[in-house]
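Complex shown without one protein chain; remaining protein chains in place.
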């Protein structure tokens, strides 16, 4: 049967990755992968939700790791993957374990994680730092200390695009670099307001505010890859961006360690969150389609497919036993960190509703754009959001 | 009246039946109702029901999907949260500011262009097409291109600096306090052609003799345009104004494509707020509360107008 | 030019000294000003198009130089071919091409149906007003102010109940609904400005609701129909939101592919391809504007200007 | 009842609260040419539209050909209608304009052709049949509009100011044509106009309307010479009737300044007792000068104030008893402003109205 898949993988690299899935699925037999690409996660997710509501759901749909689909599961609109997962023993090989927990709702599994992306990376232009005569920073405090020299050398110290999600993401990274796993979980998971109002958060906000002074005036509305391009061209020294930025450097022919450096954390003690993409399978009337959906789910976690897919996508696989010989240095660092569960955290999106995440994004965006907001005020509002989060 | 009596010689006839009886149901009325069935369905079935639906939803804590369970009703919580949300307040302010500025600017520019187009110029067709074509472009594209042009590193600023004016600064989108002007410029670029066309049609509809009278009175052309002709174009102005209002209230694509509401939340708009909350932010209840608030001014305006009309009709005796 | 005949007589002309004939048209200051203003305005309006065209003709390395107003040093039509034919929009790498026919189909059918319905509405509201018709019309105009997204959920549910969600008729109905307020307003104003005698004459002639509509009113409504066509073609062609939700997979319009090309968030941004795709997508409404711009103004004069 | 072609009984029509027509009765005989004459806004068109069925009456009944048609559709009433703005269907040729109604009714093709040919022949518009209305002159358009009523082969023709949009010359030509048409077809015609020349020349009977009420319904001669009230007297006649304000006592009329005008020759319709405020009306063409003055019951010496030569006659403005009076003389008579001369008139040819009731006495 035909299984229509909605996803937002429309760029060159993504397209290659999604083709792996499609090829492998088609190769399984009579079933067929029907591709519906809609650029922009927001657009694609909306389309999935709305079509599901309209009674014309796709056979499979890409989502981010988050609580966005809880309600779909609650409403019984999703195919229950538990029997398949039990049979194939997903719990045994998918790691870190947290990533599968995301798919669990009231004891049942409703989705398939297919890759891991982490936000906690800083990308530095090696020539830029050399030109300014400073060492590559190991943490953010180092970086801020080195910034004046970079500026003197005519280099933009900190590259960022002014879109809310870039700012929010970067702030999350700054925050985690200060809080560590414990603090992170205390705030988002346990809603500990003391920690939220504590000195680590305050320092994180201070760093965040000083980063603002290190950007260029073109940052407003700049897309993230245009921003990355500044680092590639050595006009800017450092960008905080998720591991997907690696693809940009690769395409530009840059070599890790020589032309650019990836700094996990950025901190001496780096933590990585386990964002990434998942697929869920809306319930269908046709049993043939349902069978095909299960086949597809199984295919997606298949080790060979995982290897091919993640190599193409430049992301980390969801299981250990895959061949990642093609991975570059940065990726290998990431894989290494992921092996230690103590350094793996769950993104805020797991603990908070999309609504609260959005409120945080708004807060960081406002704090970024409005220098008049004091650190105390920002922190107070942060505490308020955490307090009111569901 | 004596003459009338003679006209009435057949008075014996049905004179007693002074009433002509009930008006029979006309097949044409039925046809009219049938013919406007799509209208009825749309007006009642879509707009009324949808608005009521949205209104009811705004009292629930619906997240992704509309939820009407008794446990979902949360009273006016969404409204209190809405008005405590900084971003919403900024959005509302922005809408007024953006709306007023862009409508005024659009109408002014549209009228000005129309006036210049009215000077029996050569190549009128060309100019008209040039002013109109942006309307054919979707706002998404408009936003994208203007983002480029206003980008300090690519666009006008960079180009002028490249010419040697290294101090030249023109980057409205970068600054939270000026970004909204960037939106206005792009909005005008997109929509002023239609305003111009409407105004031009209005200008051409003005009685030629008014022009002659003004010339004989020795009234300078610009004063004639401003003080005599402009007040005569109520229909054209109203049409353009309504079109503008609809566009402003719904402004979404342009903001998303140009600034994504930034820098910070400086260019957030109510429509963006609503749409984000009912889609990605998964808080339909709050989104619907915001949508209801957006419709409020329109309801008030229409209500006032209907009331005024009702009063006027009553005074006239309809 | 003097003549010596000073007596009053008809026939012979006695031209005297001083100005005669047409006032010499020196290229006056104001004339120059008018053209200067118009040309400047035109440049302002053309600037984005210029940027788009120029960018679409450059190769990527040249774009990275960031001189967005500069004519390409080396013209390449590659981006155009790519945008049309080979750009990837997800797994399929067929460019904009596949959506084109869908867009045409949706636009043509949607425009025709929505205009017929709006025309019918305007006609009925002008000539066959039944009780409550004006209230209905008021509600409709009110609907013009509702952001689309607000009414999407109920519409989805409604379409689901009708069993046509995600089909071609569904997207047509949606476009008809959202085009209705403005179009109905246009047609109503147009018909209201027609002499009512025409309608009366037709009634005396025995024509009924439909006969008057089809045989008398539709042929008269050409000017305003052109305005409606222009507005509706632009609106439907540029729609993205309804296309993704209501059209169904087989009927996805071109804008979905354009969005996929332009709004991809990862990977290298091929601005030249983006611009080429943008121009290609806008080509149809642009053509409509350039061809019928003259009638647009006339049509507006016929219908929209009278309050 | 059957002898009446059109009968209107107790007709009322309101637009909302505005009463345009109130308790109006009117009977029109078979073949009669009735003209509805009145100032703008008096309800002429409204009445015509009610007869045609284009407006729903508020109360009352309408009979056409003896049949109660109050609630019939316009097409079933056996009427044809011609409008001021011609109301030709702009996108159809003349031939299709004429045949539209017949085709709508599903009439046979050869019958349609026959009728169109006949109408075209009557109206002399055969060469125009393939043109569109924009290609016609005003007069031609009006002829086509009449043709459209003609082909319907109906008993009653309704005209709503059919000639108002035409220039004077054409108007008088078409007026004659309509008169000829009526003589030839002999069907009932109801004709609305505010041009009194049209009314006087065309009508068998004229209905003078004011504020939705018929003031007088009579043949043109009576209307012109024996107007029933001040309104009709002032409305009909151009230049209009001269009115002298004064008091009537028996057979003497005393103008406001004391001038006495003997009105013994006047035929009173209602006996007047005692002194009554009255208005004496004299038509400009009934004022005489020269030899004839001697034969008039009343004459006086006046000074000419304005002279208006109108080609065939000349109009002079002067004062009698301190009140403005115009009189008409043959254009051969040479008058000058400031000239003094003697004029006179016979009250028997004038009209006297009670000032309060405004009715003729």
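Couple of notes before you dig in:
Labels for the chains are A, B, C and D, by order of writing; each one numbers its residues from 1.
The rule is short, and it goes like this: contacts are C-beta pairs under 8 Å (C-beta built on N, C-alpha and C of every residue); 3 or more make two chains touch, one makes a residue touch a chain.
Predicted model, so just to flag it, every value in this text is computed and none were measured.
The chain not shown here is in contact, across the full complex, with B, C, D. Only one of D:67, D:109, D:180 or D:277 touches the chain withheld from this view, namely D:180.
In the complete complex, the residue from D:72, D:195, D:249 or D:292 that touches the missing chain is D:195.
Annotation: of D:224, D:253 or D:266, D:224 touches the absent chain (contact as defined above). The chain not displayed touches chain B at residues 207, 209-210, 212-220, 223, 227-228, 231-232.
Touch with the hidden chain on the side of chain D covers residues 39-40, 167-169, 172, 175-176, 179-180, 183, 194-197, 200-201, 220-221, 224, 235-240, 283-285, 306, 308-313, 315, 317, 328, 331. Contact between chain C and the unshown chain involves residues 6, 8, 10-11, 13-24.
In this text, only the chains that are shown with their structure count from here on.
For this structure, the chains sharing the highest number of C-beta contacts are B-C. In this assembly, the chain whose C-alpha centre lies farthest from chain B is D.
Centre-to-centre separation between chain C and chain D, using Cα means, comes to 52 Å. For chain B, residues touching at least two other chains, in rising order: 28, 65, 153, 279. Within chain C, contacts with two or more other chains are made by residues 153, 208, 259, 262.
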